[in-house]
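What follows is a single structure, written as structure tokens, with notes after it.
In this view, the complex is presented without one of its protein chains, the others remaining in place.
Presenting subunit A:
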Amino acid sequence: MMKFRFRRQGTDPQREKIKQELFAFNKTVEHGFPHQPSALAFDPKLQLMAIGTKSGAIKIYGAPGVEFTGLHKDTTAVTQIHFLPGQGRLLSLLDDNTIHLWELVVGLHREVGGTKKEGGVCLKQVDSYTLPGRPGIESCSATRMTVLLLLKSCDLLCIGTEGGGVYFLELPRLVLKENQTLLQDQVTQSLPDDYRCGKSLGPVESLQEHPQQPGKILIGYSRGLVVLWDLGARHADQLFLGKQQLESLVWERSGSLFVSSHNDGGYAVWPVTSGNTYTHQPASSTIPYGPFPCKAINKILWRTSQTGSPVLLYSGGMPRASYGDRHCLSIQQDKEHVTLDFTSRVIDFFTIHNMEPDKEFDDPSALVVLLEEELVVIDLQTPGWPTLPTPYLAPLHSSAITCSFHISSVPPKLWERLINAGRAQRSRQQTHMSWPICGGKNLAPQPKQQELLLTGHEDGTVRFWDASGVALTPLYKLGTANVFHTDCDEPHDSSNDQDMQQEEEWPPFRKVGCFDPYSDDPRLGIQKISLCKYSNKLVVAGTAGQVIVLAFNDEPSDHSVDMSVVDLLQDREGFTWKGHDRLEPRLKPAPFPPGFQPQVLVQCLPPASVTAVALHTEWNLIAFGTSHGFGLFDYHRRNTVLARCTLHPNDSLAMEGPLSRVKSLKKSLRQSFRRIRKSRVSGKKRAINTPTSKVQEANAALAEQEEVAPVQRRIEPRSADDSLSGVVRCLCFADTFLRDGTHHGPTLWAGTNSGSVYAYALEVPGVGSGRVCERGGASESSTCVEALLGKEIQLMHRAPVVSISVLDGRGKPLPDPYEASQDLAIAPDMTNAHSVLIASEEQLKVFSLPKVSAKTKFKLTAHEGCRVRRVALVLFSSAAQEDYSEHALVCLTNLGDMHLFTIPGLRPQVRYDCIRKEDISGIASCVFTKNGQGFYLISPSEYERFSLSAKILTEPLCSVQLDRPLEPTATCDGPTTQPQANGTHRRMTGQAEGRTEESPSSLSSPIPETPLDSPLSCADLTLDTTGELTVEDVRDFLTTVDEVENNLRNMKEEEGRSAGILIN
């Protein structure tokens, strides 16, 4: 028996096997829009689109669900991407002047939890190339690559450089054809003297292959000269002596003319007629937004169409003075002219058009614009050029994400209604075009269940996303701003006028895209969300203390929203709220579209940000907490059941509100982000790395090092009057035993920042009526919910309470409301004693109920120095055994690692590194699903999806039909670490074993292990004998009998109570 007690965990091979079948860590897919995109490419043959980012990632998208990710070794910005059409290969040009060749290969079969998984296609880098510097020339800028051109034959890559030379690389071997190199001198020789005037031609700005005659390329130099170069004959066929600084070139399909765009905001059409060596003037030259000075047209496309006039698409060219700060792309055909006005910078764009050589016209069907913050697709076939909703790459951050909530296995009925409501929202802008980028085949099995991800945003909206598969698709958007009077109400009805104005306005702007980072009123921000998927009730709570209960309705409705005010200060003297005002509710009935419609608005006073919310739909109760206290509201009877102030008398910070000192850090962070954003927007086309800037950089780094003052940390136990100690961190409803061991009933639990836990016994009419009768029928007549303070627990270490959950007699978490009563889950064990799991930032602890005596604990911080940030109870299913599953406690720490514990034993199982510890917002944004997956923000616009379960994974699994054979190549050996698209990730390292070795096997073991030789173990012993397990101060308000006469420990408690600390 003793042997059993002392046997350390992790040595049991049986258990190790089970652990391997249950747990496995994988980062599976990234949802949302890539952060800081910097390059775009399209493969018309395979119908695949590639996006490169500033962190060196390449992401390929095809049909929804088809996704490939590659990450360069260096986190250097990808400046250009070029597909080798049909081959499943692509070339990327990085900011460090290197070319990389990537290939789609069949991935290795991966072993997960003992079972082999079918490997899909993945993206792999196969080769890279750096252009050698020219001998004798010191500066590397001469061979800095500016443009790449891949010939249609796919065997030659032309490279234009800063120095004006054009180099040729053989593909796919990436070998320089030395003798082919075309230096600027060769071109200058053939120039007329008056054009030459001794100046250099400048960098190569554009390279374009002749659409009809292979082997001829158009070379455009910055100074304005355009040369039609014959590769075979190695001489200039024609010279176009442009005088305006060149930005880009594009051929017309027939090759009879080309268009050049310039930095003065104009474009010129040049005819190409053979036999004419010099062309001095273009056929036509236009400055579309002139006559006042305009900004450059960065890129221009000219697409012919069957209907007659060509479609002209160009970015930029706006009048410098009046609209120089706009990010615009113009579409022009005949008289039709639209200036698409985006909220973020245009990175690149392309059209999807007819590429078959035997067709006479381009007939563009869609325009794809990559912006800094979103992807916009315009349907060019439907009159009016409407926007096409994207099935993926949705800008999650259209307004900053403030919170998220996940719901697993959504009932089909709710799912259908949500989709309908979402469809109704989008009906205005309906196009019938299907998604044009549809390459590849999604092999991932159809998700067994529907999953919803809800994101709350700064502008008061809640977005519903389909998170069932690889592509995160928007379903439905809920706005809460219309519950209140806001400044933006007024211009609402003037939308018709705006249309009128737009017609007269020049340029003809049209707002496109949904990225809008600036919130009208920060108080509208959503802080907490809770949804009951069975009763379709939703609770959202916001920054100004507003808690809104919504119900789903398929019909539009005009109604006013009931409002209740709950004063959480409870007449505490001496507090004045210095923060923001509450939002002014709209008193008149307002129209609400189909979907979730607000029913009740509960306003907390003071209107501080809501920090916790809980919903129990069976009891019709919501609980909400702020930095001042918590309240309980019966939304069925519309009355406040309870308001409890948790404020410490000395806490002055709590009254200042989120917009003052507390949030000042966040505010300043936001400001600096905006500054970065701004500087990015105004960034140059190409950053030039001059030696001087490098010196400056080094100097700055040095200065920074000197400035760093040694950081000090104070070592002091937490005290009761620390600031913001009253913040309510978590709330939880449970049907459990609080009064005594035989009668269970509704309870409410609340935990605060200072380690206090309050437990209330609730009297809900119609619930647990048997017990009510037993108690003498006193409450039979009562028709409203009552709350009675049952217990107050003060955790001795006073660390913030992160989560509270009640475990049933088998040690399993209690099911959600309606799950048990409707036979949707196994009924909880109400025959054996329940326990409550309280997770603080420092410790995990299980207490028995109803006596609240400590059963087990795990002191995470004392051992690891990390703090608990997020906690969830998760059901893990075995990958090997069909019917085996286990509940585990998942715990994310401030160091970004995941710890898994058994419940209720709290034995550590596995630890995985997940998020970089510097990524505070990533750690703060993490949400877990109920079956072992999770999401966290890797950038403001992207969720990383990860899985801790060996069985349940949502990852891209897809195939692509290529021109070349796609065999499992030998190049694909070595450890297949899943590439991380965001280059800043930490490599994931599973540490399934070893970790558990060092943790004490049983903290409550009365006989400590005492290897006398080791100094460490003896100190471990001191850890365990502090007797802290019993020191928690538990005050019981329901037990009246003093059963503890001669027990000295209880004597101490009595005296502690008499010391005069509170009680109602």
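The rule is simple: contacts are C-beta pairs under 8 Å (C-beta built on N, C-alpha and C of every residue); 3 or more make two chains touch, one makes a residue touch a chain; residues count from 1.
Criterion: contacts and distances are computed from a predicted model.
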Among "Bardet-Biedl syndrome 10 protein", "Proteasome subunit beta", "Par-6 family cell polarity regulator alpha" or "S1 motif domain-containing protein", the UniProt name of the subunit that does not appear here: "Par-6 family cell polarity regulator alpha"
Touching residue (missing chain; options A:H797, A:R911 or A:R1035): A:H797
Identified contact with the non-displayed chain, of A:D74, A:E864 or A:D963: A:E864
Candidates A:K335, A:K588 or A:R713 - the one touching the absent chain: A:R713
On subunit A, residues whose C-beta touches the chain left out of the figure: 710-718, 796-797, 799, 842-843, 859, 861-867, 894-895, 1010, 1012, 1015-1023, 1025-1026, 1028, 1048, 1051-1052, 1054-1056, 1058-1059
